[in-house]
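Got a structure for you, written out below as structure tokens; questions coming shortly.
A protein chain is absent from this complex, but the other protein chains hold their places.
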Amino acid sequence: MRTPSLSRPDARLAGGMLCAAGFALLFARDRFAPALGIELLAAAFWWWARATEEPAVHVPRWAWLRRPATALWLAAAIETVLPAPGGAFAAPPATLEFCWRLEAVLVVWAALELLAALPLTRPYSDLPGPLVERGFWLPALLPSAGFLLLWRQAPIWLDVDVVRDVAALLLLLTATLAALRAFGRRRWTAGLRWLVVWDGALAGVLLASRAIPAPIVALLWAGACGTHTYLLVAELGGATPRRGPVMATLWRATAWTTSTALAWPLLIWAGGAGPHRGLIVLALGGASMALAAWVDVARMPEAPERRTIARPGSGLALGRIAPAFVLAGVPLAFASAWWLGYAADWRLSLLALVPALLGGGTALLTFRSTARAEPGPWARAGQWARRAARRFFRMVVGLERALVAGAGRLLLALATPLRDLHTGDAQEYVLFLAGVAVLAALLPLLR
Amino acid sequence: MHFLDAWLTLAPLDLARLAAPVAFLVLAVFMPGRVAARLSALGVAAALPFLRELGAPSAVVAGWVLLWLGIAWQAGLPPAGSRRSGARLHGLESGTIGLLLGPALLVLIVAAVARLDVDVEAARRTSYGALLVCLGLLHLMLRRHVVRAATAFAAMGLGLQVLDGAVASTVAPGGVPATGAPLLGCALAVALAVRIGRTRDAVPGSPWVNDAHDLHD
Partner (left out) sequence: MSPTDPLWAVLLALAAALALLFAGRRGAAARGMIGAVLVLVPCAASVAGLVPMGWLAAPLVAALVVAALAREAADPLPGECALKLLWVLGGALALSAVGAALIALATGVASVPEQWAVLRLGLSPSLVWKIAVPLGLLAGIVLLGGAPFHFWVADVFQGVPAAVAPLAVAAMQAAGGAWLVSRLAGVEGFPEGADLAGVVLRTAAAAALLAGAGTILSQRRPERRVGTLASLQGGLALAMLAATLGRGSNSPDAAAWLVPWAAHLALALAGAAPLARLTAMDSLPGAPGSPLFRRHPLSAIAGLYALFSLAGVPGTPGAALWLEVARHLVASGRSGLLVALALAWLTAFAMAMRELREGFGAPAAGDALPNPVPVPVRLALWLSGAGLAAVGVVRLLAR
């Protein structure tokens, strides 16, 4: 008798449900929720990858998503075993301190991996996601998950100074590299994927700086990342945000404004921070802001309007209403920040706008009413700059990969003689036994 | 001082009586082959009735003699057409390491025995028992034939019997004789070694320890 077989769920639907459930869990406060959330996200990518026509390519490509999930499981386990205040047993303070630090490191590790801030899988945003034809936007989910992790788990890592500072530095470097990569990519959608990484990384730095309250950081991030993600997803639906000059201008302005709003408080804070910190944040943050603004403004290719007559009701389409809400949300966010006690020096505030104005303004200068037959000197300079950005990014990633591969080869070189010596016969086991017995008897005498 | 006195004050005949089983076991450890294994087992069996340091009842001593005779019989049987082990160089490596570890372990245990606050007889029996156990372990590390390894287990068991006798005389000074537990355990180990050796000789046709390494990744 054959048992009834389960009908196989559609891969897109199953993956989508896993993804949605995973994201929902990232908002929960339960200690195991973020771990389960990232695990479901990893499962979603696996489910999609195995349903493609080339599972042998896509399954190993996205297998690394289990690493941040594993780190979060361990962080949750550490929190579970720590004694509750007034509980049945107390732990030595040094052990508690160690456990808290370890937990912070693990949470930050998971977030950094998702935000492409670690050398292990930094270039994942260059790859189209599983579900190749219609899933090119899927990798944009990962930096979003990374930022949500940093935001919702902020109490765990923000109070551990070393972890916070190292995370901020790595995120700042990532933001710079992401902006460079976005600048260096020719394709609009590829650049957008890297801008989503830039949004998450910069928002992470802003969180670490504590320049403005964390809920406001999340709002600003939602504005910037939401804009870039919408632009990505909208490519599937006929690229409506860039259809016609009006829509394209509206969305360029939205992207420029939201990106500026995200970086602006950080640059203000850097102006008042210490000489070393401030200089690093100003230099890297400012440079990445300028590049991101350029990409937002200059790179969006305007698509010709396909309809001669507008469709009834198209005036109230999401593509038209959303920018209005987002643009209105930016001053509201800053008003809320002011209400919560945020204040900034007006001179620093003006200076902090310079990188965004420089990047966006220079991009505006590249717009011409008629196209040139031959690229002029500025266009050639722009192409050279783009090539240089691409080469620099590849050099950095290549160096990181070489270091990781070198460490792996070193471990293998150390382990291989042990494997070769290991014969696996009974006599070897007895030798181990005698060796351990001698060691066990000798060591207490040497203590 | 007790420990040194235990051995230095020994009469030559007693020294010979104690040295005989050790000498035969050393022969089994360092000389390969069926003949050496049979000779050493027979020698130990012959020397056992004179080994009063066992501190066991006559039935137990008789049991030990029978056990060693059984080992002599099995160790000397010709192989069932089995091939020689090809792992000769490896035997050299494990032998070198075994020759370092075995004596090192013996030195550590004897150092502990030398510090024991017991009478001369107990010190002698304890160090003697430790020597026999270490010789058995050395046999396992140096020799590679499964059936002939019964000698190793029997040597370890004999050493444990001597130790058991020393413990029984110390813990119960009235001289309660040692139990036959070491003999039973040792007989079981010897029987298993012989059984495994015969089984390996039949399937897959090699009774050598170094040829048994099919279980690996």
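The chains carry the letters A and B, assigned in the order they are written, with residues numbered from 1 in each.
We take it that a contact is a pair of C-beta atoms (placed from the backbone, for glycine too) under 8 Å apart; a residue touches a chain by one contact, two chains touch by 3 or more.
Only a predicted model underlies this, so the values are computations on that prediction, with no experimental measurement involved.
Visitor: Just to confirm, in the complete assembly, which displayed chains does the hidden chain contact?
Guide: For the complete complex, the undisplayed chain touches A, B.
Visitor: Among B:L25, B:L67, B:A104 or B:L137, exactly one should touch the missing chain; which is it?
Guide: B:L137
Visitor: Which is it among A:L74, A:V160 or A:A337 that touches the chain not included here?
Guide: If we include the chain that is not displayed, A:L74 is the one touching it.
Visitor: May I ask you to list the residues on subunit B that touch the chain which is not drawn?
Guide: Where subunit B meets the chain not shown: residues 105, 108-109, 111-113, 115-118, 122, 126, 129-130, 133, 136-137, 140, 146, 149, 153, 156-157, 159-160, 163-164, 166-167, 170-171, 185, 188-189, 192-193, 195-196, 198-200, 202-204, 209, 212-215, 217.
Visitor: Contacts of subunit A with the missing chain: which residues?
Guide: These residues of subunit A touch the chain that is not shown: 2-3, 6, 8, 32, 35, 46, 49-51, 54-60, 63, 66, 70, 73-74, 76-78, 80-83, 89-92, 94-96, 98-99, 102, 424-427, 429-430, 432-434, 436-437, 440-441, 443-445, 447.
Methods note: only the chains that are shown with their structure count from here on.
Visitor: Hey, how far is the Cα centre of subunit A from the one of subunit B, in Å?
Guide: Whole-Å distance between the two chain centres: 67.
Visitor: Note which residues of subunit A are touching subunit B in the complex, please.
Guide: It comes out as residues 423-428, 430-431, 434-435, 437-438, 441-442.
Visitor: Any idea which subunit B residues touch subunit A in the complex?
Guide: 87, 90, 94, 97-98, 101-102, 104-105, 108-109, 137, 140-141, 144, 209-213, 215-216
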